[in-house]
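This view holds just a subset of the chains, kept in their places.
Labels A and B are assigned to the chains in the order they are written; within every chain, residues are numbered from 1.
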C-alpha cells in the first residue's frame, strides 16, 4: 500500500503560492478518522482566500490545504472513534464546533473556526478529521454531488428550513443562480413553496425553469421588485435569499412580504449592507445573517436529499491537477457548483 | 348632561393648522363604544405628523384629531357591543386591524391603518372607537400612566418578549432614555435580564440606574461597543433596542452577541439603515423591524404590568389646553413619556 499522496497547499495569499505537492499520508490520532477523499467542491470564499488571503492567511505557520467541502470514505479510525467505521461514507462539516442550537463564539470573536481557513482544508487524497467534524454521507448521491452539501447546500437549508421554516405555498425569491441559489430553489420546491428566480441571464433563467422554478425574472429587462409584486398579487416574498448584499438589501426589503424574511448570504455588491427603515418597520421584516449551519442541520439535509432523490446542480467537474482552472471558473459565475474529483 | 366637548384637530400639516375646537360629542354606532378620554400620551411620530404631515396628511378630507394612545372609560356602548360594558377602563390599540399572529397587509401596502394618522385620533374629551380597537385597561395604573402603553410600551414588549423571548440572565442594551427605551429597560428587568443603558447624558444615565439598570454607558466618553464587550466578558448583547437607526446599526451589529437580536425601532440618525455584512453573517445576527405590536400582546403587557406593579416613566404632564407645549417638549428629548391629561 502506498504511503504518499498528493495535496494542494498554499504558503501565502496569491496563486503563485499555490502548489500541488507529494507528501506522506497522515495518521489519525485518538478520536480522529482518516478519510480517502473522493470529491471536493469549491466555494466563492475559497477563491477570495487563495487570491487575497481574506484576512485569514497572514500568519500562516505551516502550508494550508485549501477548500472545506469533502465527500469521501473512512479509510482508518484512530483510537476511541465511535461515530464511524472503516468503509463508511462521510461528508465534512464546515464549522466543526457548532453541533446544534446556538453554537460557540462571542461578540468580539465570533464562531469562526472552519476547515480550509483557520483549520486545515481538504483538497488532498487523504485527510484526517476529528470524528465530530463529519456526518454520514448521503446514500443516493455520488461523491461528486455529495461534496456540494457542506457549505452551499447547508447554507440554503439553514436559511429556508432551520431558520426560515419554509412551508408549502409560500413565495420564495432566489437571487442569482450560483450554488447557494440553486440549492435554495431545490429546497424551496421540496417544501412545496412557489419559487421566483431573478437573474440577468436568460439562458440561466431557462435552466432554472427546467429545474422547477415557477417564475423567472430577468432583472435587466424589468424591475424585479415590481415583478415580485405582480407575480404574488402584491403579497410579496415570504423568503428572500439575499446573495447580492450592499445597497441591494433595500430592494429586497421592498420586495419582502409583511413578516417576510431575508437571509443575508452574499456580498457581490459590497460589504456594507443597507436599506430603508420604512420597509423594515412597516412590514416587520426579519433580516438574518446566515453562516452555513450546524452539524445536525447537515444531517437533516442529507436525510432530505436521500429521501427525495434531489440532485445538486453541478456546472463543471475538474481533475485534481486542474484546481487552478476550477478557481478561474468561479470568476465566470457558475450555474450551480464546481467540483474537483480527487479519488 | 352636556352634549359638546373639546377636541384638537389638524386641517393640514403645520402648527398653524392645529386648533382646539368645541364640537358635538359623537354617538357610537353598531359595534362601537363611546370613550370618555382621561389621558393621551405623545409619540415622536405625532410631532412629525403635526409639523410635516409625514406623508399622511396630504389629502385630508376632514380635520384630523391627532394622537393615538388613550386611556379612558367606556361612557356608552353601541348596538351589538360585547367586549366592554359602560364604566370599564380601556386603552386603545394603535394598529386596529392586527389582532394576533401575522396580521394584515401586503408588500406593496403594508399594514398601516392606525389611529391619529390614516384613522381619526384620540385627543378629544370623547371619542368613538370600534370595540375591537381597545383592550381592558390596567387595574393598578393611573389613566395617565396607562395612556403610555399602546405605542411605547407595546413596542418595547413586542421587541423583547413577543418577538425576542428575553430570558433571565440575557444581556440587553438599551439605546437612549426616551419612552420606548425606558419601557425596554423595565420589561427587560421584569424578565430577569441584565440591562446596559447607553446615553450621552450623565443625568439621564443616573436616573436609569435608579430605575434598576445594571450598567450605564456614556457614549460620549467611551466607545459603547467596547464597553459592552467589557461588561459582558466579550459575550456581547443578546438584545439591542436600536432606536438610533442610520449607520448606527453598524455599531449595534458589532455589539451583538452570536445569535443576538437587534430590534429596529427608531430613526434619529436617518431612514437608511446600514451595517457590516461580516458582523451580520459571522454572528448570525437577526435584525427585525418592530412596528408597535398586536392587540393580544397589548393584553399581555397590561397583565404583566398589573402583576408586577411596574410604573411607566412619565417625564411631564400637560393639560388639554397645553398640547402645543407638549409637542415642543418632544423636541427636547424627554426622559420617558409625555402625557396630556384630558378628563
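Just so we're on the same page, a residue touches a chain if its C-beta (ideal position, glycine included) is under 8 Å from a C-beta of that chain, and two chains touch if they have at least 3 such contacts.
These figures come from a predicted structure and were not determined experimentally.
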item: Oligomeric state of the whole complex, in copies, if 2 are shown; value: 4
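We adopt the following convention: only the chains that are shown with their structure count from here on.
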item: Centroid spacing, where centroids are CA-atom means, of chain A and chain B in whole angstrom; value: 41
item: Contact footprint of chain A on chain B as seen in their complex; value: 102-112, 228-229, 232-237, 245, 250, 254-260, 264-265, 267, 270-291
